[in-house]
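Here it is: the structure, laid out below.
This part shows subunit A:
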Amino acid sequence: MSDVDLTHDAGLTLDGVSAAYRGVTVLQQLRLTVARGELLVVLGPSGAGKSTLLRVVAGLEPVTTGRVWIAGRDVTADRPGRRNVSMVFQSYALFPHLTVAENIAFGLVVRDVPKVAARERARTAAEQVGAAHLLGRRPGQLSGGERQRVALARALVREPDVFLLDEPLSNLDLALRVQMRAELRALHDRLGATMAHVTHDQTEALVLADRIAVLRDGRVEQVGTPDEIWHTPASRFVAGFVGSPAMNVLPGSGPIQPSGAPPAGMAGEREIGFRPEAVVLGEPDGAAATVDRVEVVGTDAYAYLTLRAGNPVVARVPAAHRPARGDAVRVGVHWADTHVFDATTGLRCAA
Partner candidate 1 sequence: MGGRASGPPPLSGRIGRIWRALGSLFVLLVFVPPLLLLVSGSLTEPGLPPSPTPQVIPDPVSTAGYRQALAVGGVLRAALNSLLVAVVAVPLSVLVAALAGFALARLAPRRAALIVVASLVALMVPATALLVPRFAIFRVLGLTDTLVPLIAPALLGTSPLYVLVYYLAFRALPRDLYDACLVEDMTPMGIWWRFALPMVRPVTAAITALTFVFTWSNFLDPLIYVYDRDLFTLPLALRSLSVLDPTNFPVFLAGAVLATGPAVLVFGLAQRRFFHHDDQTGRNRP
Partner candidate 2 sequence: MLAPYLVGLVGLVLLPAAVTLALAFTEYDLVNPPSWAGLANVSELVTDPVFRVALTNSLVFALVAVPLRVLLALGLALLLHRRSFGSRPARVAALLPTAVPEIAYGLLWLWLFNPLYGPINQLLRVGGENGLTMLGRTPPQWLTDPTDARAAIILMSVFTMGETFVVLLAARRALPADVYEVAALEDATGWDVFRRVTLPLMAPVLALLVVRDLIASLHFSFVPAFVVTDGGPPPYATTYLSLFIYRTGFEYLRYGYAAAATLVMMLLTVAAVVLQWRLFRRYRAFYRL
Partner candidate 3 sequence: MRRPKALLAALLATVLLGSGCGSGSGAAADGPVRLLVFGAPEELAAYRTLIEAYGQARPGNEVQLIEASDRKDLLARLATSVAGGAPPDLFLMNYRFYGQFAAKNVVEPLDERIAASEKVDPADYYPVAMEAFSWGGKQLCLPQNVSSLAVYYNRTLFAKYQVPEPKAGWTWNDMVGTAIAMTRDDRGVVVKGTESEGAAARPAVHGLGIEPSIIRVAPFTWSAGGEIVDDPDRPTRLTLDTPIGREALKNLVDLRQAYGVVPTDEEVEAEDDESRFANGRLAMLMSSRRSTTTFRSITDFEWDVAPLPVYQDQVGVLHSDAYCMTRGAKRKDAAWRFLEFAISAEGQQIIAATGRTVPSHVGVSQSPVFLDSAQPPRNATVFLDTIPTLRTLPTISTWPEVEDVTAGILENALYRGDRLDEVIRALDEQTRPLFARGEHG
């Protein structure tokens, strides 16, 4: 819906791209642009078409309509190798029969770069991702994080126009993921390269991205900076997908009446959404609710409530002041903290 400003001279532009896999349309009239030097994170649930998007850019899947531009060139008809992109696969796709050094240099060697130069560049790339000590090993002898670094180095070594990263962090454990996330961001800043990074992890997207494109059923639901995505989700879907626990969404005429002045345009069927941290417990004119269960996460606690009308609501409270299971509480929220969506289209209303 968001009208993207398409310039074909950007780092990467998808202009009305549709793609199908086994007869099922996976991407529908997709319009998206990634500025030069920008790190765009494509976020969406499984099956949204994220990987297909990357594969279309790489030329591994054909488009049915639309055009793909990379660094000002129309590459729609080019074969993968001519697009000057590199890709980090979710499985890393390292060649088990080659050493780390050979894996990194692979793209150079097959392009007939002289051996000595290739080796030198592979070493540099390995150093950039902190994998220089691994050069002599084979993929079978590496840990997950090490493989990931090698895959990155292989993508780096050729200095492509666009980096495509297909959920590269999803196979790592949490601590490692957090660390690699930071390193990846730092690497991007250092290189100033155009990157398209695919993930289903909203935290990863928020932390990493210059801009985020939220994908749903093969369409772009919203494109924006992490701030925009978080603070002004363009639809109920985006609002629900970004944030954990998810945003509470209740009928506009419903069981909770927010306090303060309602925004304009509350006519018609509306839904109001508010994040758990916006919920105020113990508001005297709030709606009556009972506490079903309480989860403590460090200093915070999440209280899972059921309103009298039967709607579930999650509230974030300080752990020290958390209610107990079975308590009767009153729940309130400020209009200022709410998002209003059209009940039928799910789109954000007004401001």
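The candidates were selected such that all candidates are chains of the complex that A comes from, given by their letters.
Just so it is clear, a residue touches a chain if its C-beta (ideal position, glycine included) is under 8 Å from a C-beta of that chain, and two chains touch if they have at least 3 such contacts; residues count from 1.
Nothing here was measured: the structure is a model prediction, and the numbers come from that model.
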{"item": "Touch assignment for subunit A within the complex, options 1, 2 or 3", "value": "1"}
{"item": "Residues of subunit A that touch candidate 1 when the two form their complex", "value": "55, 58-60, 79-82, 85-87, 89-93, 95-98, 106-107, 110-111, 140"}
